[in-house]
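Of the protein chains in this complex, one is absent; all others appear in place.
For reference, chains read A, B and C in written order, and residue numbers begin at 1 within each chain.
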Amino acid sequence: MHELKRCLRDFAIARDWEQFHSPKNLSMALSVEASEIVEHFQWLTEEQSKNLPKDTLEQVESELADTLIYLIRLADQLDIDLLAAAHSKIEVNERKYPVDKSKGNARKYTEPDR
Amino acid sequence: MHELKRCLRDFAIARDWEQFHSPKNLSMALSVEASEIVEHFQWLTEEQSKNLPKDTLEQVESELADTLIYLIRLADQLDIDLLAAAHSKIEVNERKYPVDKSKGNARKYTEPDR
Amino acid sequence: MHELKRCLRDFAIARDWEQFHSPKNLSMALSVEASEIVEHFQWLTEEQSKNLPKDTLEQVESELADTLIYLIRLADQLDIDLLAAAHSKIEVNERKYPVDKSKGNARKYTEPDR
Partner (left out) sequence: MHELKRCLRDFAIARDWEQFHSPKNLSMALSVEASEIVEHFQWLTEEQSKNLPKDTLEQVESELADTLIYLIRLADQLDIDLLAAAHSKIEVNERKYPVDKSKGNARKYTEPDR
């Protein structure tokens, strides 16, 4: 991931595109890519979404790549360590949803905790 | 990233939450997290977005973590290699936007290629 | 809708909030509200989404209202007649998907036309 980060940074700098890469703009681009993934699933059932035709799967793969790319660029511009942040979040979630209390208990999934 | 993938898979299985993790549902969760990032920037100027107060930066970091987590879970359920997909995409972009033609040429940024 | 438009415009002007209401910012706010709706449905099945508990329905109603509010504000700032635009779009769709060819034919829903 660190290699990807440097690679994407060099890519933008070489083309003089950093001017467009404010965190505000990158957050928009990231959300747009995430929605392009949603678009592939919006009319499918959950079951169909588990068994995508080959060409759809390839398009979704491309959209997942774009999403990761903008996520890495955004984290880089904010000087955030993405992997460390994810590991911290998992630890928080492990404390918040201990296995013994969470197993079979879909409360997280039936009562959104916003 | 492979370690994160296994870790997140085990986390969901241990709590019997895989039932909620269809690709359709995960695409929705991913897009919601991406929008939670956008929300922090929607009333800021681009300049302000480069200089976030410490507490806002911490919240954004948490949201970036959630976004990466759902992206990894979704790729895992679709059996997609995220890093390989990102590297392929970068190669495609390098051919599509060669430095000599792209430098200073903001066409990618002024004419969205949908 | 025209009354709502004027009402929302006066609301923003009275509080000196127009400074934040660039189309760029309003598009972000609109997408965030739309995602807040998605969040209520992300772990539900399609069937469950048709039978929401009363309190969830009230929250969704509030989010639908916020979405309409930002949509009207954005259209107002761009001087776009929302109702006329919707009527035009329906006419386009009626020509694109004539009943005799579309009935039972889920092509629009199985092959997204991006």
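Just so we're on the same page, a contact is a pair of C-beta atoms (placed from the backbone, for glycine too) under 8 Å apart; a residue touches a chain by one contact, two chains touch by 3 or more.
All values reported here derive from a predicted model rather than from experimental measurement.
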{"item": "Footprint left on chain B by the chain that the document does not show", "value": "28, 31, 35, 38-40, 43, 45-46, 106, 109-110, 112, 114"}
{"item": "Where the unshown chain meets chain A, residue by residue", "value": "20, 25, 28-29, 31-32, 34-36, 38-39, 41-43, 114"}
{"item": "Contact set of chain C toward the excluded chain (per top definition)", "value": "1, 4, 7-8, 11, 14-17, 20, 22-25, 27-28, 30-31, 33-35, 37-38, 40-41, 44-47, 49-50, 52, 57, 60-62, 64-69, 71-72, 74-75, 77-78, 80, 82-83, 85-90, 93-94, 97, 99, 102-104, 106, 108-109"}
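By definition in this document, only the chains that are shown with their structure count from here on.
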{"item": "Copies chain A and chain C touch via same or different residues, half shared test", "value": "same"}
{"item": "Inter-centroid spacing, chain B versus chain A (mean Cα positions, whole Å)", "value": "3"}
{"item": "Multi-chain contact residues (two or more partners), chain A", "value": "28, 31, 35, 38, 40, 45-46, 106, 109"}
